[in-house]
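Every protein chain of the complex appears in place save one, which is left out.
Presenting subunit A:
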Amino acid sequence: MYNFFFFEVPEHLPFLLKGALVTIELSLISMVLGTALGFFLAIGRLSSRRLLRLPMDIFVEIMRDTPLIVQLLLIYFSLPEAGIVLSAFWAGIAGLTLNLAAYLSEVFRAAISAVDPGQKAAAISLGMSPVAVYRRVVIPQAGLAALPTLGGYFIALLKDCSLVSFISVNELLRHATIVISDTFDSMNTYIMVAIIYFVMSFVSARIIRHIEVRLAPTNRRGTISVPLTMDKEGAR
């Protein structure tokens, strides 16, 4: 009978957690950079100027139609041949960021397009500049609409980070393989790794949900929620 009591793995737990910390670091940095780049890609792809739109469309298609692992291998192993040398960590960040940005550009494009054109017209009719219309009306609403999907992508990113172990980034999965080579206990190690991934994803999902609820307009503090029927009566 296999021993499922993690006799040896717990002593390696701090080492695994150190890897998990790198996973979190990779995810957070890639998320921030990917969100920013994805947003600019979305704006560019919504532009009426074909010259601006076309290169962005091509970039997004390439990133979405090729596997992330191939992109990571290209960035880490092939770019040096073109004179661009990145450390494993930053090559991982670059690959994850570019891949995520391509997907998020679609999310943002949909969210921006979904903002009521009437509200944009109202903002323009008050004398707002196009930048102000985006900053004050479009982005806050599009951001709120995109948040649940963004959360889902963050959790997917957290797990995708395991792929950067192939380019020797010392994240959770790579630490796990080191532990296995030391203990020869793949079962308990991988179960432990799965548990750590689960906890990270579960906690992230809760935090994202909390942010969603806090940012939803009608849930903000200080708002009085009154049923519409009562509201109408009160107006008379």
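Basically, contacts are C-beta pairs under 8 Å (C-beta built on N, C-alpha and C of every residue); 3 or more make two chains touch, one makes a residue touch a chain; residues count from 1.
Throughout what follows, contacts and distances are computed from a predicted model.
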item: Undepicted complex member, UniProt protein name, chosen from "Cytochrome b N-terminal domain-containing protein", "Ion-translocating oxidoreductase complex subunit C", "Amino acid ABC transporter ATP-binding protein" or "MacB-like periplasmic core domain-containing protein"; value: "Amino acid ABC transporter ATP-binding protein"
item: Touching the absent chain when the full complex is considered, from A:V137, A:L150, A:I167 or A:M192; value: A:V137
item: Contact with the hidden chain (one of A:L72, A:A94, A:A123 or A:V169); value: A:A123
item: Footprint left on subunit A by the chain that the document does not show; value: 116, 118-119, 121-129, 132, 136-137, 140-141, 144, 217-218, 222-226, 228, 231-232, 234-235
